[in-house]
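Worksheet for the structure shown next.
Note that one protein chain is taken out, while the other chains of the complex remain in position.
The block that comes next holds subunit A.
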Amino acid sequence: MTAETIIQSLASGLLMGLLYGLIAAGLALIFGLMDVVNFAHGEFLMIAMYATFFLFAYFAIDPLLAAPLVAAALFVFGAVVYLLVVRFAVRAKANAGMVQIFSTFGLAIVMRGLAQFFFTPDYRSVTHSWLGGKTVSVAGIYLPEPQLVGALVSVVAFIALYFFIHRTDFGRALEATREDAGAVALVGIDKNKVFALGWGLGAALVGLAGAIMAIFFYVYPDVGASFALIAYVTVALGGFGSVFGAFAGGIIVGLVEATTALILPPSLKSVGIYAVYLLIVFIRPRGLFGSM
């Protein structure tokens, strides 16, 4: 094993990790806001990737330009999902947890089914784009441009999110609603509006990730499944509900995955992720940055 191999692994792991973080950010945001795990998170990603693919296929819009459009579309989609599905699910008096799980889980299955029906199960790819297939090579280390830009977008998105949550009125309303939804109603903040915007924001973040991923990944109705699993671990690792935990969690997952593959056979590379997760659960059950 040469130094080059190790550096390449760590660099690839870091780039992938930043993207994992961006994918998980929306999940963490929604959970932090209202303690609901969105089991359709992977399907949100799938929809975003399809949207990017179709914008490319029918309007020749490059995924990079499509990214803000897709994020905006997903924002609306997320808000609508809250207003039409989740709003009713959280009203359940009995078995509230189960009702929430099954409503978003059911949504995931419906979305997959509809995608398969309308888009066919065929594997689609954005065949040529500004960044697709391009690679920067520095001293024998290869950094694919789509992943580089993805990592950059992820960092920028998290910085923007930080200022948004801490410096704007809506961000403060979000925080306040999360602290005590009953109390904010007394000061005239519409809880449903805040939740809907929170869902919109969460979906927009995964929309951004989906648009970038469509550059270098294939798209098909089940594409969200393997990424969603990683997103759940990322959120659990970083701390439930902590958006910045998702950022740190993503980086850890990416790096651990890459280093595990250096030591163990690659087919076992996810073992490392879950081993680290278990370790963190022993030491700090709420996750690295989770609050009680």
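Keep this in mind: a contact is a pair of C-beta atoms (placed from the backbone, for glycine too) under 8 Å apart; a residue touches a chain by one contact, two chains touch by 3 or more; residues count from 1.
What we mean here is this: contacts and distances are computed from a predicted model.
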Revision key, fill the gap. In UniProt, the chain not displayed here, chosen among "TonB-dependent receptor", "NADH-quinone oxidoreductase subunit I", "Amino acid ABC transporter substrate-binding protein" or "Ni/Fe-hydrogenase 2 integral membrane subunit HybB", goes by "Amino acid ABC transporter substrate-binding protein"
Revision key, fill the gap. Among the options A:I230, A:I251 or A:I280, the absent chain makes contact with A:I230
**Study point:** Selected from A:S12, A:N38 or A:S154 as touching the chain missing from the view
**Key:** A:S12
Check your understanding: Can you list where subunit A touches the absent chain?
Key -> 5, 8-9, 12-13, 16, 112-113, 116, 120-125, 127, 133, 135, 137, 142, 144, 147, 216-218, 220-222, 225-227, 230, 257-258, 261-262, 265-267, 269-270
